[in-house]
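As you look at this complex, bear in mind that one protein chain is not there, while each of the others sits in place.
For chain A:
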Amino acid sequence: MEHIRTTKVEQVKLLDRFSTSNKSLTGTLYLTATHLLFIDSHQKETWILHHHIALVEKLALTTSGCPLVIQCKNFRIVHFIVPRERDCHDIYNSLLQLSKQAKYEDLYAFSYNPKQNDSERLRGWQLIDLAEEYKRMGVPNSNWQLSDANREYKICETYPRELYVPRIASKPIIVGSSKFRSKGRFPVLSYYHEHKEAAICRCSQPLSGFSARCLEDEHLLQAISKANPVNRYMYVMDTRPKHRMQSWWATQKDIGRIIVRISSKIWNDEKIRESDEKKRLNAMANRAAGKGYENEDNYSNIRFQFVGIENIHVMRSSLQKLLEVNGTKGLSVSDFYSGLESSGWLRHIKAVMDAAIFLAKAITVESASVLVHCSDGWDRTSQVCSLGSLLLDSYYRTIKGFMVLIEKDWISFGHKFSERCGHLDGDPKEVSPVFTQFLECVWHLTEQFPQAFEFNEAFLLQIHEHIHSCQFGNFLGNCQKEREELKLKEKTYSLWPFLLDDQKKYLNPLYTSKSPKFTVLEPNTVSFNFKFWRNMYHQFDRTLHPRQSVFNIITNMNEQNKQLEKDIKDLESVRFRVLKIHSVGILSWMKF
């Protein structure tokens, strides 16, 4: 409260950035501890959560007042004109403070109170049970088991406590492998395909300096490939682009198919001049060639695959460019499409999609297990694993299943939501729309397969809203350990039960659950299929949207159908009773 000086300003104008008539709404602006509220003269309310604010700008004073532009993380952009500069300045300063919190405890989730008692809250948190989910997939089984190695977060802080690993991988192997992998994120099970007996595993990059080996890591990879009784071949998917990596893989004879990587320092350190880098790389490549390509047989068990998904920094600036282009009114065709092209956004979406398709194909066509990793294994790896699972398993295309998928591949495996979404005042270089991209990929799938998903676009938009809102505890923190330390389950609420209560709003009326054809989705990634997601990036620019919604009308019709059918049944049962009671009377009535 100490940041709020002015709580109410009257005669504030709200401009619509895409309106053709330059109309504005006049109303009153209120500042509360959690929200900025604008009530216009028609009593229409616009609520803006402080945590949603990405940027506040105070523009130069004009004759009509002082313009205040607020950009939100949910892509809402509001343009107020405050009549007095002092009020504007007060609000500006308050918002600067309120939108950037330094401590988790100051986030909205810790004060949000939906009037539930403790047991209701706890039940809400228990709604998604990952142990149950692994059981649904069919693990543990004869090949995969639950490992207690990370029960105390001793091996890997950013992994969950419960991890599934090949049954033949012993604890020393796991511990050894984790030391060889960045941040200790050793290969573990992400999804088990019961029918094909193949697995999607995930990890981080190996920390091998040149020629370094780690026998335990080799053993663990072996164990994963052995855990697949159908196909001993296994893919290792590096989701990073090959050209950017400037690294290569080599295998050596011996037991395992060992992964050797040029010192990760080389490509991590951007300061090294390119020519130097090339020279050194070439030299090392030659040495490696001398060492071990002669025996091609040793390739046999593992196939390496690069798929080019760019890093978080490229993605962040790509989205920035996209928003810049589309923020302008009255765009010409060439501005729009050249902007869309130069932002590269759709290219990145396609890259993620292509990777997921590769993954799904490896499992369905070749029954091969796949190990996915990027650098730390929490951004691109999460994208590819979750999207791949979504293609493979129709359960994840239901409302509940999608929640489970997000809990599993994103939340539990340590996608750094707080850093990527900028929940706290932190390093802006850690912010990146990685999860937004995942949602966009899912949206593209719903466009291509309109009947395959139980949920609709509004569901995706709502989830996107809440990864930034800090209203619920699910997305706070960067890993499970941190969430436990914050005691989120005791102090905050889970988002999922609230979404389930509102389920009706998120149902896709065209969903056909029984269609066996959609068991595995095979999206077509020709370039024509990648479109600008207007309803996400212009969610709040009502003038740009279709004026009538097919979805609502179909949903209503579906409901009416159900209601009418129910009415018919009711009436029939009534008629039956009437017939029974008044059979004589009715007969005489019918005669007349």
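In the analysis below, a residue touches a chain if its C-beta (ideal position, glycine included) is under 8 Å from a C-beta of that chain, and two chains touch if they have at least 3 such contacts; residues count from 1.
Definition applied: contacts and distances are computed from a predicted model.
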Name per UniProt, for the chain absent here [options: "Nicotinamide-nucleotide adenylyltransferase", "AP-3 complex subunit delta-1", "Myotubularin-related protein 9-like isoform X1" or "Phytochrome A-associated F-box protein"]: "Myotubularin-related protein 9-like isoform X1"
Candidates A:Phe449, A:Phe475 or A:Trp496 - the one touching the absent chain: A:Phe449
Touching the absent chain when the full complex is considered, from A:Gln97, A:Gln320 or A:Thr543: A:Thr543
Absent-chain interface as seen on chain A, which is shown: 18, 326, 329-334, 336-338, 340-341, 344, 346-347, 350, 448-452, 509-510, 512, 524, 526-532, 534, 538, 541, 543-550, 553-554, 557-558, 560-561, 564-565, 567-568, 571-572, 574-575, 578, 582, 585-586, 589
